[in-house]
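So, chain A:
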Amino acid sequence: MNMRGPALGELAGAAVAAEVSSGGRGAPALEAAQLTLRRDLTLAFRKRSQLVQPLAFFVMVTLLFPLAISPELSRLREVAPGVLWVAALLASLLALEFLFRDDAHDGTLEQYALSGHSLTWLLGAKITAHWLLTGLPLAMIAPLSALSLGVPLGAVPGIVASIVVGTLALSLIGSISAALTLGIKRSGALLPLLTLPLSLPVLIFGARATELAIRGGPLLPPLELLAALAVLAVTLAPLAAATAVRISLE
Partner candidate 1 sequence: MREPTLEVENLHLWRGDRHVLRGVRFALAPGECLQVRGANGAGKTSLLRTLCGLMYPEEGRVLFDGKDVRVDLRTFHSKLAYLGHEPALKADLTARENLLYWIGIRRRLSGAALDAALGRVGAEGWCDRLVRTLSAGQRRRVALAGIALLVVPLWLLDEPTAHLDTQGQELVATLIAEQLARGGMVVTALHHELPRVVDNTRRLELAP
Partner candidate 2 sequence: MREFFAMGGYAAYVWPAYAVTLAVVVFNIVSARRSLARAREEARRRLSMRGEGS
């Protein structure tokens, strides 16, 4: 990364004009990623509706189940893991729509691709921002829904942990399909169709971890599998998303 600095400086050497006093030194990749992250967070806080919508959706869906099944907490407790995870999956799917749409529309992705930095890193930062804005709040609000489904208080830490890790994996996996559908005008049901099969392992391990948390079983094994998925997604998904974004710009 540092090698880029001098090369650019050298080039700019002749070209640096008086009005630009600070010189043409390139920002290092990490700084660029930080800026990207900060920008997305700033934007999200200015436009809060995108932040709130998936959360409201999540709470709504989990509220529907008692109404549809029964108000008996013992029965609800049985289905709570499934309800929580399916709702989390759908909510994160809803949020995916916003991940790249605006940036593709206004030419920001183009500028990222031409920034001279690794697009993989920049998208990694974007995905991180997306997870901080959707996955993490979801995990924070999940205890409320869980308690309304008759889940004992002791299970809450385990549930929160599994949703934190699981939503990270979901954001990463979803970024691939979100990037793939960028070139399509009416993607509609395509995004879920592409994302859901790939998210299945997350659902399975996440729901199992939640179930064990409720029953008081050893929830570490499924949590570890979930973490393994997240790690794998961290290494591969930004790369795949970057490739997909480049394809959409072609």
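Selection rule, in plain terms: all candidates are chains of the complex that A comes from, given by their letters.
Methods note: a contact is a pair of C-beta atoms (placed from the backbone, for glycine too) under 8 Å apart; a residue touches a chain by one contact, two chains touch by 3 or more; residues count from 1.
Here the structure is a predicted model, which means the values were calculated and not measured.
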For chain A, as assembled in this complex, the candidate in touch from 1 or 2
1
If you look only at chain A, which of its residues touch candidate 1 in the complex?
4, 7-8, 10-17, 19-27, 31-32, 35-36, 38-39, 42-43, 46-47, 102, 105-108, 110-118, 122, 246, 249-250
